[in-house]
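Only one protein chain is missing from this complex, and each of the others stays in its spot.
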Amino acid sequence: MIIVMALDATAEQVDAVVNRLREIGADAHVSQGQRRTVIGAVGDRGQIQQLPWEAMAGVERAVPVLKEFKFVSREFQQDDSVIHVGNVPVGGGHFAMMAGPCAVESRDQLMASAEAVKKAGAVILRGDAFKPRTSPYSFQGLGEEGLQYLKEARELLGMPFIAEVLDPRDVELVAEYADLIRVGTRNMANFTLLREIGRQNKPVLLKRGFTATVDEWLNAAEYIYKEGNHDIIMCERGIRTYEPSTRNTLDISAVAVVKRLSHLPVIVDPSHSGGHRYLVAPLAKAAVAIGADGLLIDVHQAPETAKVDGAQALLPDDFSELMDDLRKIGHAVGVSI
Amino acid sequence: MIIVMALDATAEQVDAVVNRLREIGADAHVSQGQRRTVIGAVGDRGQIQQLPWEAMAGVERAVPVLKEFKFVSREFQQDDSVIHVGNVPVGGGHFAMMAGPCAVESRDQLMASAEAVKKAGAVILRGDAFKPRTSPYSFQGLGEEGLQYLKEARELLGMPFIAEVLDPRDVELVAEYADLIRVGTRNMANFTLLREIGRQNKPVLLKRGFTATVDEWLNAAEYIYKEGNHDIIMCERGIRTYEPSTRNTLDISAVAVVKRLSHLPVIVDPSHSGGHRYLVAPLAKAAVAIGADGLLIDVHQAPETAKVDGAQALLPDDFSELMDDLRKIGHAVGVSI
Amino acid sequence: MIIVMALDATAEQVDAVVNRLREIGADAHVSQGQRRTVIGAVGDRGQIQQLPWEAMAGVERAVPVLKEFKFVSREFQQDDSVIHVGNVPVGGGHFAMMAGPCAVESRDQLMASAEAVKKAGAVILRGDAFKPRTSPYSFQGLGEEGLQYLKEARELLGMPFIAEVLDPRDVELVAEYADLIRVGTRNMANFTLLREIGRQNKPVLLKRGFTATVDEWLNAAEYIYKEGNHDIIMCERGIRTYEPSTRNTLDISAVAVVKRLSHLPVIVDPSHSGGHRYLVAPLAKAAVAIGADGLLIDVHQAPETAKVDGAQALLPDDFSELMDDLRKIGHAVGVSI
Partner (left out) sequence: MIIVMALDATAEQVDAVVNRLREIGADAHVSQGQRRTVIGAVGDRGQIQQLPWEAMAGVERAVPVLKEFKFVSREFQQDDSVIHVGNVPVGGGHFAMMAGPCAVESRDQLMASAEAVKKAGAVILRGDAFKPRTSPYSFQGLGEEGLQYLKEARELLGMPFIAEVLDPRDVELVAEYADLIRVGTRNMANFTLLREIGRQNKPVLLKRGFTATVDEWLNAAEYIYKEGNHDIIMCERGIRTYEPSTRNTLDISAVAVVKRLSHLPVIVDPSHSGGHRYLVAPLAKAAVAIGADGLLIDVHQAPETAKVDGAQALLPDDFSELMDDLRKIGHAVGVSI
């Protein structure tokens, strides 16, 4: 931590900061500049970062030098984590295509989509039983009935599935059914939910909050890791910006940033970031080229009847064609799709 | 809903949209422009907005004309709502100063702050027992013990209190103790929590998500209202922007925008938006002048020892001085503080 | 400047940074932390900040401790600057209402608005002869003819005027006519234009770029100051965010932030930030309460015929009523309006 003193800070105020650091067993390196004094705090990161330095008299600002997260960082683990979803490895060179309908609407709708994505080469089925909706008047999902259908699809097709959980009281239920639990973008900072998931023995896909920084996202992963669940896959899905032509702005750079800071796999959701069908294929290609460990794509047999997000769902034929294109790019960057 | 067809949309595609509208009992007004066809959909708002128009072939975009929320809108109720927190009215010309420490850290710390803010003129005490923290290594609150201290302060000082709830499983507990339940900025779109709170018989303060639009915020209020709890106070607390000199950017305009769209009271939190002590007083003054129905301000006896957000807490004397200044501005705009 | 070395930085890389600092005559304070080395650079700010520290091997990031701007800072000048526009003082406790039509459209239109705002209490007339428009098909202004009308209005009413300049080749022309030259939001980072204005002997109003940080805005003021023109008024006019209910988000905090960092006066433009007539009065009130040194308000006799921004123009009667309200708030905060 670097503590920058105000221009008019007194010697007593500098001493107070130095003494406070010493009280917690840290060292203080004082640099007396031409105009300001700057104090470098060296010691236990956790203890130093918890104190309200900016509240002390004469302190202008405190700049952290180290990140707050530890276990999910590359510093803690050099090698890429490989997460097993059912029998499907993700990360460390293993690419996983996850596809299916945004929401489970009926048994037939799910099965039709599941067979189509399986045939085209997807290895994990997506489909939600619980949906968070901006308006209370929108379809909220089938609940446990939806999970039953997903389980049936898994048994029929030999394909693990991913499903979202919204409520800490549903975590055990979803963890019992699903192979990969999803934390949606609106719940990335729902620490109550994160802690509950951290106690499960099932891998989790952590979507980035659509207005979270990369650091906040990795801190959210740290919550889960710290509770004991180390099988975390990160999922970039677009951030909120001023640009209206896309639903969100896919922060493609975040794939490379997270890979530098963390050992966890990172996948991309091109459906929810773009929000338009015509953007799914271009964004998916970019994601493979930049080194994403997988993709999460909405596929629907009849998007014009979809109860959620039909405008961005691919038709099965388009998805199949996209898989062919992605295989070529995968080959170019050394990844088998 | 206005449905704009693509340039190359065929007559069949236009007919398909018109037929779909008729199927749900709505009227379709077709305007054939020089280059595009535009279809005005007239009928039941809820039904029309739920269908995936943009997923239909030939549709370029669908522009909603009406808002999704109903009960919290001015259309539904012309007059300002007045919410009673204990015996303190908020809204409809009644201004409420809510102040106290960000977190309850100990019985003594709470009592000292509570007495100070009461003396200066605050009418509702703030203090949290559960804290959502970006890092899992930060102080997370005293839990029920904190609520006990708040209850004691209420009895001693005759002052209702507000406290945050994070977990749907804690809603009943917090509702039992507190006079006003707070939904924090990170939980504005935690629909599970909102629904649980909607079933309580206690007023709720709904903070704006720091990246929520005003419409999303009012939709969140609608979730609570729809479950039966109509006693909702909105709280603007700054939004995330690119500007680094403040913790968040206080969207002061939102006070006027919400008052135009909704009958609910709106208050402002100048402490968490600015993030620096020196900004609290200026922002509080602006809030009173623009017509906010109250303020929520962090006050701490010794900010340099605060476990949460000390950098933005006012000292009791500064708070007292601010109250004097606010009374003058309140007088100028016709509000009694 | 604080230079944070990477985790795996070698002793040679640390030495290279230290040596580079010594070469330019600066001191290097090396703090060896548990995991990282941090180097505090102390010496001539300008020289240190110009070198590409982050490009050196082993450097993770360089954090500036001091701001880049000097002359416009409070460090350089403690007392508030008072700028004289014609015979009207702005800043240091002097409040100035600037009002009039967004664009000069005709002699009659200008005169009618000018008389109305003068009567209501405005002290500086606004009206543009050159307009920057997003679309090349929009009205671009009357040019020198518009300046002639403004000059006439000044003579008739004894009221100085402000007008925008867009092109460095027009700077002398506009400076000859106008009492206060305006740099619009789109040109805040047009350094060519800033330098030309810096050479004039007329005060300048520098609007904040709608996506500029406060630091970038003060750096732009520094460009003008450095060329010799010290008569600069800052104008906050809203920044670009994700929120769609307002044209821009008025960053009301910026008034307090700039006043802390700089000695220059700061005014607010509530018309262009909100973008809707109903927001002008509420935002103007907030601006006076927070301590703005003036306001810039669009007033038009017949907004529904306005060639530019009619939707946000006040009618003369509304403006007159607003002036009465502002006088009361001004009285409450100790400012004469």
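Chains here go by letter, A, B and C, matching the order in which they are written, and residues are numbered from 1 within each.
The working rule: contacts are C-beta pairs under 8 Å (C-beta built on N, C-alpha and C of every residue); 3 or more make two chains touch, one makes a residue touch a chain.
Treat the numbers as computed from the prediction; the structure is a model and nothing was measured.
Undergrad: Which one, A:Leu147, A:Ala221 or A:Ala287, makes contact with the chain that was left out?
TA: A:Ala287
Undergrad: Pick out which of B:Ser135, B:Thr241, B:Ser271 or B:Gln301 touches the chain that's been left out of the picture.
TA: That would be B:Thr241, which touches the missing chain.
Undergrad: Just name the one of C:Gly91, C:Pro303, C:Pro316 or C:Gly330 that touches the chain not displayed here.
TA: Only one listed residue reaches the unshown chain, and that is C:Pro303.
Undergrad: Applying the definition given at the start, please give the residues of chain A touching the unseen chain.
TA: 211, 213-215, 239, 241-246, 249-257, 260, 273-274, 278-279, 282-283, 285-291, 325, 328-329, 331-333
Undergrad: Just the residue numbers, please: which parts of chain B touch the chain that's not shown?
TA: Counting over the whole complex, chain B touches the hidden chain at residues 2, 4, 7, 29, 31-36, 38, 40, 42-43, 45, 63, 65-66, 75, 240-242.
Undergrad: What chain C residues would touch the chain not displayed?
TA: 46, 49-50, 52, 54-57, 68-69, 132-139, 166-169, 186-187, 189-192, 210-211, 216, 219, 222-223, 226, 240, 276-277, 303-307, 309-311, 313
Just so we're on the same page, only the chains that are shown with their structure count from here on.
Undergrad: In whole angstrom, what separates the CA-based centres of chain A and chain C?
TA: Centre separation, chain A to chain C: 39 Å.
Undergrad: Between chain B and chain C, what is the separation of their C-alpha centroids in Å?
TA: Distance between chain centres: 31 Å.
Undergrad: Between chain A and chain B, what distance separates the C-alpha centroids? Give it in angstrom.
TA: 26
Undergrad: Can you tell me which residues of chain C touch two or more of the remaining chains?
TA: 241-242, 244
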